[in-house]
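The complex is shown incomplete by one protein chain, all other protein chains being positioned as in the whole.
Residue numbering begins at 1 within each chain, and the chains themselves are lettered A, B and C in the order written.
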Amino acid sequence: MARFMTLADAVAETVRDGDTVAMEGFTHLIPYAAGHEVIRQGRRDLTLIRMTPDILYDQMIGMGCAAKLKFSWGGNPGVGSLHRMRDAVENAWPRPLDLEEHSHAAMANAYEAGAANLPFAAFRGYVGADLPKVNPNIRSVTCPFTGEVLAAVPAIRPDVAIIHALRADREGNVMLEGIVGVQKEAVLAARRSIVTVEEIVDDFGPRNANAVILPSWTVGAIVAVPGGAFPSYAHGYYKRNNAFYIAWDPIARERDTFLAWMKTNVLEGRPEDFAARARRPAAA
Amino acid sequence: MARFMTLADAVAETVRDGDTVAMEGFTHLIPYAAGHEVIRQGRRDLTLIRMTPDILYDQMIGMGCAAKLKFSWGGNPGVGSLHRMRDAVENAWPRPLDLEEHSHAAMANAYEAGAANLPFAAFRGYVGADLPKVNPNIRSVTCPFTGEVLAAVPAIRPDVAIIHALRADREGNVMLEGIVGVQKEAVLAARRSIVTVEEIVDDFGPRNANAVILPSWTVGAIVAVPGGAFPSYAHGYYKRNNAFYIAWDPIARERDTFLAWMKTNVLEGRPEDFAARARRPAAA
Amino acid sequence: MTAPIRDGVPAFTPTEMMTVAASRALTSRDVCFVGIGAPSAACNLARLTHAPGVTLIYESGTIGTRPDVLPLSIGDGELCDTALTTVSVPEMFRYWLQGGRITVGFLGGAQIDRFANLNTTVVGDYAKPKVRLPGGGGAPEIATHCQEVFITMAMGARAFVDRLPFVTSLGHGTGGDDRRRRGATTKGPTRVITDLCVMTPDPETKELTVASIHAGATRDVIRDACGWPVRFADVVEETPVPSAEELAILRDLHARTKRAHGGA
Partner (left out) sequence: MTAPIRDGVPAFTPTEMMTVAASRALTSRDVCFVGIGAPSAACNLARLTHAPGVTLIYESGTIGTRPDVLPLSIGDGELCDTALTTVSVPEMFRYWLQGGRITVGFLGGAQIDRFANLNTTVVGDYAKPKVRLPGGGGAPEIATHCQEVFITMAMGARAFVDRLPFVTSLGHGTGGDDRRRRGATTKGPTRVITDLCVMTPDPETKELTVASIHAGATRDVIRDACGWPVRFADVVEETPVPSAEELAILRDLHARTKRAHGGA
């Protein structure tokens, strides 16, 4: 059941050391503010799950929050590598990082299965690919009608899902729109959840009959964090700051520039800082 | 690829004797006008698929179009039995009717699997129920990770899907809204399709980013039939005519009253009649 | 509040008593999957009286719906127009029902046995039925995925039967721990609300047992309306009669509904 909280309280109550945590967002609505709070609170040994780990997970991995990453594409989209993720995988810095690697199709199906309370997802996948050779969590099932053999992966059922949405109403119902990714599935599949939103409104008002809404009884903590998806974006609120994604590459390339940036912008930062960041023009 | 046609041409080109035909609509947007055209054209030996066969399928069964029915709930909602369906099952009139019976969960999952090009759907279902004893198309699969045994049903891949939607644009894209049921899945799962719509518009105009839309390259024939869902309803156009559903019960109870009604209202009717029917107040 | 009395007889019908008793089983915290017919009236009465926060879900995909009139079917436009949101039917059965998010499934049925198994499929042999009923619809999975199940149906010896010809949806199976042995992890039917009484399963045997009797009904009337030798709890309560407010709201609801459906 939804409760309105501060971000600090929500993370303190919801995320524990060693948890499996899915912070989703497919380019759109990435929960940066919430992720920074997890970093500030010093969580350790997390298993991070995300289809497209990008800068936020680069930051969390570089700060030593994660013991394992379950993912399907880990890069800075359109820019290049995640240098902190690479440093962890290639050099075990600041600590070793186990990988459980899938394809997007597998991860999307696994979230869907988690939301549907199924133990596994069956799909047509991985034909001729090498990932099944290195990932024991890719198996197969046989169709009991046709005899066809399909790929199978375990359902994703995280301890915690964290997402950023557009709006919540006073009852704690949450609305998403635009590129909705797997966020609804992540929340429905998780035991606990935190949803940050751009704003809390009295009423959603007139809307499409089939709007993507998570009812209040399906979410945990709700926190209003305007701009909380920066440098990602929020449909109808602010655009993706592509310049930041490009600027991240040199920052993350070296350990010392990374740590200095994190100290100033995250460790000494506050959720309230995000509103101003998101308001800046994309080129700033 | 969508083509704009007359209803007579669309049915003549798309529906063949012996086809497996899914005419979907979960109370909302039931394709009555198209179904009546199938009756007028005298199609035979059809395997009809539908989660909730209601009056339309009662009419098709009573007119002898169907050899088999695959379904999960066959009644006149809130009113009672489908007398023509019962007469076919209990007395083989006007011809015997084979049944393949499932639960809603099984049918919904089977459509979803069909749209996803999977051979079967796995779900948690039929626990302690007798249907698996009488339906050999209910089998099981074992989770390759947990060993749990789940129910399995074959995917639904009809020869033809027929639905009624709200609007099409000039490019042949189709929009639905409200209770969308399994219509999108039915069209995506089918080899061929007919979509009747309330109106054809120049442009959908501003809309929810996640509106339920079938792109033109996923549909077959498109036919404008205003009122084509009567006595079912079209969200934003006209309401369900509950009085008609209640009135159907005595019409369908006896073979002669049924046949007389069908002669006047269907065999001698035209798609153009639906607009006036839907405009009548619900109590008329 | 007590019920209005007319000539010494409570001024309500057995069906009204059944609907009110069923509505009282719900709370504002419940997320309820609503079957059509008697369950729908009871669930909406609860929402309009003591349980304004109850979340009503219909299998057509409507979530958090607040209809002003009762739907004739589970997919009337009224349900969608007043819902928080409406999802596709596959999503409804996958994420919401199978997802384990529903606290109460509210079912009716054509026939029930002493272990609250339900039949809505056939009377007679499945292949050669005497009466072909509509079938299970959502019931087989509602019966096993919801945290608990309430059943409401009018009593009668053809409905409350010694042996079901067909088990459409699982109640307590053959009793005892049979339900769990078959793989169901939820509670199953926890009460059966009829027009004569309320029954609850015996904690051990799971056989339905009369827990309270409605005003105007008697043990003999209940025995005659039941196809098996019905048991009564050690202490049988009298069902609290409908309040004037409950009756007024229920009657308003039915009157609005009748006007809206324009028939019957």
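Heads up, the rule we're going with is that a contact is a pair of C-beta atoms (placed from the backbone, for glycine too) under 8 Å apart; a residue touches a chain by one contact, two chains touch by 3 or more.
All figures in this text were calculated on a predicted structure; none of them were measured in a lab.
One chain is not displayed; in the complete assembly it touches the shown chains A, B. When the omitted chain is restored, the residue from A:Ala105, A:Leu259 or A:Ala275 that touches it is A:Ala105. The omitted chain makes contact with just one of the residues A:Val201, A:Ala224 or A:Ala243: A:Ala243. In the complete complex, the hidden chain is touched by one of A:Val79, A:Ala211, A:Ala224 or A:Leu259, namely A:Val79.
For chain B, the residues touching the absent chain in the complete assembly are 112, 115-118, 173, 184-185, 188, 209-213, 215, 217-218. Residues of chain A in touch with the missing chain: 26-28, 51-52, 71-75, 77-79, 81-82, 85-86, 89-90, 101, 103-105, 108-109, 111-112, 123-131, 134, 178-182, 184-185, 233, 235, 239-240, 242-243, 245-247, 281-284.
One rule holds for everything that comes next: only the chains that are shown with their structure count from here on.
Counting only chains that touch, the fewest steps needed to get from chain A to chain B is 1.
More C-beta pairs in contact connect the chains of B-C than those of the other pair, out of A-C and B-C. Separating the centre of chain B from that of chain C, both taken as means of CA atoms, is a distance of 28 Å. Counting partner chains per residue, chain A has residues 116-118, 209-212 touching two or more of them.
Listed for chain C are residues 80, 86, 94, 98, each touching two or more other chains.
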